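Omission of a single protein chain aside, the complex is shown with its protein chains in their original locations.
The letters A and B name the chains in turn, as written, and every chain counts its residues from 1.
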Amino acid sequence: MSIRVTDSCIGCELCINKCPFDAIKMESGKAIILENCTLCGACVEVCPVNSIEINKSINNDINLDEYKNIWVFAEQRDGEINQVVYELIGEGIKLSQKLNEELCVVLIGSDVKHKAEELAQYDVEKVYLLDNEKFKNYNDEIYTTAMTEMIEKHKPSIILLGATAMGRSLGPRVSARVETGLTADCTELDIDVEKRILLQTRPAFGGNIMATIVCENHRPQMATVRPGVMQSPSKLSHRKGKIIIEDFVINNLEIKTRLIEIVKEIEDKVKIEEAEIIVSGGRGVGSGEEFSMLKELAHVLGGAVGASRAAVDSGWISYNHQVGQTGKTVSPKIYIACGISGAIQHLVGMKSSDIIIAINKDSNAPIFNYSTYGLVGDLHEIIPMLIKELKQGKSFPEAATAVD
Amino acid sequence: MDYFLTEKQQIIRDLCHRISQEKIKPVVQEYDESGEFPWEIMDILAKSDIFRVFIPEKYDGLGGGIFEMSLATEELSRVCSGIALGFAATGLGSMPILLFGNESQKQKYMTKVADGTIAAFALTEAEAGSDASNMKTTAEKDGDYYVLNGVKQWITNGGVADIYTVIAMTDKNKGSRGATAFIVEKGTPGFSFGVKENKMGIRASTTMELIFENCRIHKDQVLARPGMGYIVALKTLDRTRPGVGAQAVGIAQGAIDVCLKYSREREQFGQPISNFQAIRHMLADMSMQTEAARALVYAAARMIDSGAKDISKESAMCKCFAGDVAMKVTTDAVQIFGGYGYMKDYPVEKMMRDAKITQIYEGTNQIQRDVIASNLWKK
Partner (left out) sequence: MNIVVCIKQVPDTTDVKIDRNTNTLIRSGVKSIINPYDTHAIELGLQIREKLGGKVVVISMGPPQVIDSLKEAVSMGVDDVILLSDRAFAGADTLATSYTLAEAIKSIGNVDLVICGKQAIDGDTAQVGPGIAEHLNTPHTTYVNELCNINSANITVKRMIEGGYEKVEMDLPALITVVKEVNEVRFPSIRGILRSREIDVPIWTSKDLNIDFTKIGLDGSPTQVVSVSTPQINTQTEIFTGNAKEQVHKLLEALNEQKIF
């Protein structure tokens, strides 16, 4: 492993600007790589004369050709399949077509045969069913062992998991055991058709940059995928996948983790991921009391209330409402950002909304760069005005009810 | 202005600043309204070693003195002088032990204060304010014990403190030479608390009556010697007045902080009011006066820490000057905020209420002037 700058360096300094870690400097007209280089490769890509080289030695003797097919891990709790599984199937279908390989689903649980039947109705080739009482509740150790044994037996090329609490616990454990790569929280997947490898794209640095990651020499290529990003497919009536029952015996596995209880908490009835209109507030709202104004606007519009991290951290509204990098990803028809400056961490969570309306007193707020419409002024004046106009039945609520 | 703080002093100032901004600022209004004692903040200050700053290393302190106590008080007061007083009045309450306590008293009590145990100083009575010699609380000797009777009034940290230094008359006939200082622990039989005062400002600080009814205090709890009580009180106050001065400087600086921000945001006649000469000159004066007060407080504190004996005049000067500056600066701050400044939604009206006490307690500013004047002809 090494990074080096060859003599052909022309000292253009492009790499210095590109380096996300400030790890390159110029010395007598040549780029020098500093100690804090993380070998991310950003400089290699930008160099116009190809004078930066990263050499990686491959010490992996696995036969890549043995690994075939795309797997989706079918996360379930209490027999309920997580919504993200359908999204993964939708994405898996596209990938399998590009690779011309099979799409298979792995379902681990107890008494979930009917769910295997249901999953088979999507455009999948096989559903591997691991049905055993010991799988009743999720357990990292048991599920990890089950998945790794499945991998060793069938050798899939790609495994997709939801970037959920479960997927993000199981994924790293499995990948560490089989010593392969895992890319977290992907928002985009594609295939490099030539190399037949998975291109995994995910936000990094709080969404400031998008990084595309590959796992070229290890198999399977594993990725967790952010819920709410991929499209779910529809069921197919004319085609049904095979259900393959895997008799998995949990042998000599000393379990050191014991589930004591699962408690469902009654959340606010905010499903902001599903709302068509979201009225979202940030630091500019000013206080928890003033958030009620946003709630009223959301109510008038039949939408939900969202919030930036600043508002949640200030305790004005609960975490369930948080939109952004560390909150939820939403893509409503209308997103109204009130007193939200538009930090990139927030933008990554809502930028795919159809229409973004920004209300902010600072006309230079970055949010305006991302908005369809911008209102510059005091939201404490604008929002009550908007509520009043809407209540009077003017303009767009009529259009809304007409089409709904 | 650069006051050439040592590394340790910078750490104290910066840490107090961080705690004020992150923990105190969000709860200032809440405590001002409720008048509750801010235990959660005291806990943070204790865990961060703030109570150790003025205590010698021998008693688990950090080896600083009045200057360090003043730095911490100023920085905390910049955000809330009421909350800061929980700390500052502990400095006052424990100072008699630090100055006059014997080794075992210091070992026992100063180590506790270093860990954040709250202390209080009890001198004032209903009829003994500026005229402290007119004290009515008595301590009658009974074998190895003294029996305390009487009521102490307006005692800062009263009720919340665990350690009290109480001045009482052991020999009425001797007048001011008949007073004795005692260390009294909360929970001693015969020691109880009266009403909690409903104050104009520094509302996060607790002010209470201390009631002594045949409260028996062992003679080991006497500070210095019997009859030294008045000396104990005066020497203590001479050393802690810069603390009140620092509190006043903190309040004034806090008012300037918010004014600088507000005057840039508030627009009238199409421009920020910070563009108007009337406002600019007011802020210039406020900054000048506050810096002068700070310089005087720091100089007096450093003089005390140097071991100087004759400190009454300088100590009185810094407290009096800083208190008057705090009152003036906060009044002007309310003026700069205009109508908003008069509303509780903005922080300056509280600062103005808080500032007033610094002209009153630990000796009114009139008494301070008397002290200063009487020292002018001394040589």
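Everything below uses one rule, namely that a residue touches a chain if its C-beta (ideal position, glycine included) is under 8 Å from a C-beta of that chain, and two chains touch if they have at least 3 such contacts.
The structure presented is a predicted model; accordingly, all values stated were derived computationally and were not measured.
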Using the definition of touch stated at the top, determine which of B:Ser48, B:Thr111 or B:Ser176 touches the missing chain.
B:Ser48
With the full complex in mind, choose from A:Val5, A:Ala204 or A:Ile244 the residue touching the hidden chain.
A:Ala204
Among A:Ile52, A:Met147, A:Ala184 or A:Val305, the residue in touch with the chain that has been omitted
A:Ala184
Listed residues A:Ser175, A:Ser280 or A:Thr329, member touching the removed chain:
A:Ser175
Those residues of chain B that touch the unshown chain are 7-8, 11-12, 15, 18-19, 22-23, 44, 47-50, 52-53, 62
Give me the chain A residues in contact with the hidden chain, please.
1, 17-18, 20-22, 35-42, 45, 54, 56-60, 77, 82, 140-141, 144, 164-166, 168-169, 171-173, 175-177, 179-185, 199, 203-218, 256-265, 267, 325-326, 333-334, 343-345, 347-348, 351, 354-358, 363, 368-378, 381-382, 385-386, 389, 394-396, 399-400, 402-404
